[in-house]
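Scroll down for the structure; my scribbles are underneath it.
Here is chain A:
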Amino acid sequence: MGFKGLLASTALLGTLALSGAAAADPVKVGLVSTLSGPSAVLGQHMRDGFLLAVKELNGKLGGQPTEVVVVDDELKPDIAVQKVKGLLERDKVDFVAGVVFSNVMGAVAKPVTANETFLISGNAGPSTIAGAGCSPFFFSASYQNDQNHEVLGKYAQDKGFKKVVLIAPNYQAGKDSLAGFKRYYKGEVADEIYTQLGQLDFSAELAKIAAAKPDAVFTFMPGGMGVNLVKQYRQAGLADTTPFLSAFTVDETTLPATGEAALGFYSGAAWAPDLDTPANKAFVAAFEKEYGYIPALYAAQGYDAAKLIDSALKATGGKTADKAAVRAALKKADFSSVRGNFKFNTNQFPIQDFYLVKVGKRPDGKVETMVQEKVFSNYGDAYAEKCEMK
Partner candidate 1 sequence: MAEALLEIAGLAKAYGALHVTAGVDLAVLPGEIHALIGPNGAGKTTLVGQISGEVMPDAGTIRFDGADITRLPVHRRARLGLARAFQITSIFPRFTALEHAALAVMAARGRTFRLLRPASSDRAAREEAVGLLEEVGLAARAGVAAAALSHGEKRALELAMALAARPRLMLLDEPMAGTGPAESAAMVALLTRLKGRCAILLVEHDMDAVFRLADRISVLVNGRIIACGTPDAVRADAAVRAAYLGDGA
Partner candidate 2 sequence: MSATLLTITGLTAGYGGTPALFGVDLSVPMGGALALVGRNGMGKTTTLRALMGLLPPSGGTLTFDGVALRGLKPHRIARLGLGLVPEGRQIFPTLTVEENLVATATPGRSGLPLWMLERVYGLFPRLAERRRNYGNRLSGGEQQMLAIGRALMTNPRLLILDEATEGLAPLIRAEIWAVLSVLKGEGLSLIVVDKHVSALAGVCDQVAVMEKGRVVHSGPAADFAADTELVGRFLGV
Partner candidate 3 sequence: MRRFLLAFVLFAALAAVPAFADTAMLTLVARAMIFALAATSLGFILGQGGLVSFGHAATMGIGAYAVGILMEEGGRDALVSFPVSMAAAGLFALVTGAISLRTRGVYFIMITLAFGQMAFFVTQSLSAYGGDDGLTLAARSTVAGARWLKDPKTFHYVVLGLLALTVLVSTMLARSPFGRVLAAGRDNERRLRALGVDPYAYRLVAYVIAGAFAGLAGALYANLTEFVSPAYLSWHRSAEFIVMVVAGGPGSALGPVLGALGVVLLEDGLAHLTEHWRIIFGPLLVLLVLARGGIATLLGGRRDG
């Protein structure tokens, strides 16, 4: 037996033993977010929003000392499952919160809810979980994926646009997005363009749009792709002729990069930094003070997710063992959401208001999305009736 071989083997065992060490007592929340790779900025907003709420509550949720274990899902579903299992088995968390992307949610929802641990979504709201796949342990502090797209579809329909071009990345969320738009828009769809995920340059697509001469363009182009599309749309001169309707494309994660190129572009959301509620004013001010940048949707939802957990634990007196009690308390949604109107539907997704927002300039010169008009009031999603929970 070589000495080095022995050394390697014991070192391996040592690693295993060390990382297998057990943990302590207080309320534990696992926060799953995307913190590396090109989309990390979304996860950063969500994490910062969540942690801000915990900080404002003096590090306590429901009056209990709280430990937040932040994990990076790397936007890889298998890595996410791995890390979530760590949260459940090793850290023995009472709640899992967060999750930016639907494909990650698709992978982690089952292990979390099957473990009878509450999963509070800070963003992703796939239709399966809103519908037939709903779970008593799943709560959404955000929205159902289709809703923001429906806002734009409704707006385009109301506004009387006769002909639109739709453009989205060629993946499930992109297809769902266009389907959501078309649920309310009944005019002519001149072209549906699917682009490659992660595409950098849209000149070819912009040329097609210009050739089609639509009344408006609707797009779902998250992250850096959206930044590129917005800038190039402006550069191609289309911004002056054709309204740009979008979801998850122009928001406070991308506006620092697009800057004034996005001025006048539309989006649909349940929240904007200038939304006029007392809770929101306080939140945005505190967030900007703490982190030095303007919060996006994801930050607001992360913030609300923490507040939701806080409200439920207050109701149970800080106890987490009685799952039925916690669930009942969560369902009440007894907290003041930065979004104002907020209550849970039967599928435990929110019923809330949705707005058309438009990129504008603040008095201090920074750009942000601003509420333009309310498109839906007390709006629930289309999948709730497929959910068998009552």
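How were these picked? Simply put, all candidates are chains of the complex that A comes from, given by their letters.
Everything that follows uses one rule, which is that a residue touches a chain if its C-beta (ideal position, glycine included) is under 8 Å from a C-beta of that chain, and two chains touch if they have at least 3 such contacts; residues count from 1.
This one's a predicted model, so the numbers in the text were calculated from it and none came from an experiment.
Undergrad: Thinking of the complex as a whole, which of 1, 2 or 3 is in touch with chain A?
TA: 3
Undergrad: Under the definition above, what is the set of chain A residues touching candidate 3 in their complex?
TA: Residue list for chain A touching candidate 3: 1-2, 4-6, 8-9, 12-13, 15-20, 35-36, 70, 72, 76-78, 81-82, 85-90, 102-103, 106-107, 109-111, 126, 170-173, 175, 197.
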